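See below for the structure under consideration.
With one protein chain held back, the other chains of the complex are shown just where they sit.
Letters A and B mark the chains as written, and numbering starts fresh at 1 in each.
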Amino acid sequence: MIQARGLGRRFGSKRVIRGLDLEVRAGELLLVTGPNGSGKSTLLALMAGLLAPTEGEIEVDLPRGRMGYLAHEPLVYKELTALENLDLYGRLYHVVERRETIGALLERFGLWEVRHQSVGSFSRGMQQRLALCRVLLHGPELLLFDEPYSGLDASARTLVDDVLAEATGAKTLVVASHEPEHVRPLATQALALA
Amino acid sequence: MTYFADVAALARKDILLELRSRDTLPAMLLFVVSALVVFHFSLPSDASATASTGLLWIALLFTALLGLGRAFTAEREQRVLDGLVLAPCDRSAIWLAKTLGVLVFLGIAEAVALPAYALFFEPVGWELVAAVLLADLGLAAVGTLLAAMAAASRARELLLPLLFLPLVIPVVVGGVGATVVDDPGRYLGFLALYDLIFAILSWASFEYVVAE
Partner (left out) sequence: MSLRNNRAVLLAAAAAVLLVAGLALALFWAPEDADQGFSQRIFYIHVPIALTAYACFGWGAWKALRLLWTRESRYDLESYTAVHMGVIFGILTLVTGSIWAKISWGVWWTWSERQLTLFLVLFLFYCAYFMLRFSVEAGPRRANLSAVYALFGVALIPVSFLAIRLAENFIHPVVFTRDGPQMSGSMFFVFCVCLAAMLGLFASLYTNELTGKRLDARLRELREALE
């Protein structure tokens, strides 16, 4: 599903990724580890199509709408409510039965009570949970998770574990994390970036 | 068509954002009236009526710049633009929705500016209104694209006026010309031509401005 050959990306004069070859088949879980600045986020952004490679190539056999990308930032509008944000994404992704799907996700991630609150008032953990809702809303086949556990408390971490557990095998996953212990047992492939 | 449904969803979001923050539109309204007052003091008493027309167009131009400077701040600050760009919708839908939003703001600002101008300076004829409406299209179309460009840069607010002003000189010519000359048809036609060319260009190239 994902194929990279000689993939490289530089920012200005700094080369963050260099000469990377990888292949991720459908249903696999790729765990990407490495210290800060090693290019984990860059790699995921390249897979998502947000960045273009400066060397080599990367191919993802999936249209944009079938992909879910969990970034460092939650990618939601602070000035809008949780519900309004998900409604927007629901419309843009042409989600069928939008209201029900949104409701179910908000409930599952414990945000139903605060759905009418503006995201600006959310804690980091709540924002991350909303981001998870955003990512799963359209039932993507490929999930790209960039540091999914960062900023989460124990109960939220369990939620992420659940998402990963039920997605394994059914969906393709790429997870970047610098605390990989949770994910390693599920991973079918591991990539350590320097 | 899903394209227009996407545009509608995005435009709805932009209106909601402005209703919540309520900062851009009031600033534009206050700015344009203040500018007109400043112009009163900057025009010597023997200045012609046409000189004040020119100043009105300058005021409108800079009011547009003010509004455009804020067009992508919400998306840029929280990198939400990435979320929109990843969505399966056509990226040009983002441009169209924003442009419509900017048009609405400009329209409201002008609904205040033109009566103020008529009050402070001289009566407003139909040619001026027609010219302003046509000019709005071009300003919004080009301005939205350039605002996205500026948002992607380090310089941001500094860059937008530099990119914007040379490109909109033809709009000023068309607008002032239509107001001042006896036969405004040619100038209105020119404005329409500008709108057509640059709206199409902006619509087609927005994809390359927000995605790599």
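Note that a residue touches a chain if its C-beta (ideal position, glycine included) is under 8 Å from a C-beta of that chain, and two chains touch if they have at least 3 such contacts.
This is a predicted model, so every value here is computed, not measured.
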Study note, to complete from the structure: The listed residue (B:Leu19, B:Ala111 or B:Leu162) that touches the chain absent from the view is B:Leu162
Revision key, fill the gap. Checked against the full complex, the residue among B:Ala5, B:Val112, B:Val173 or B:Ala192 that touches the missing chain is B:Val173
Check your understanding: What residue numbers in chain B mark contact with the hidden partner chain?
Key -> 50, 142, 145, 149, 152-155, 158-159, 162-163, 165-167, 169-170, 173-174, 176-177, 180-181, 186-187, 190, 193-194, 197-198, 201, 205, 208-209, 212
Revision key, fill the gap. Residues on chain A facing the left-out chain by the touch rule are 10-13, 15, 18, 51-52, 54
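Going forward, only the chains that are shown with their structure count from here on.
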Check your understanding: In the complex of these two chains, what residues of chain A are touching chain B?
Key -> 48-52, 63-65, 67, 69, 71, 73-80, 84, 88-89, 91-94, 118, 134
Point to revise | Contacting residues of chain B [partner chain A, same complex] | key: 2, 5-6, 9-10, 12-13, 16-17, 20-21, 74, 77-80, 82-89, 211-212
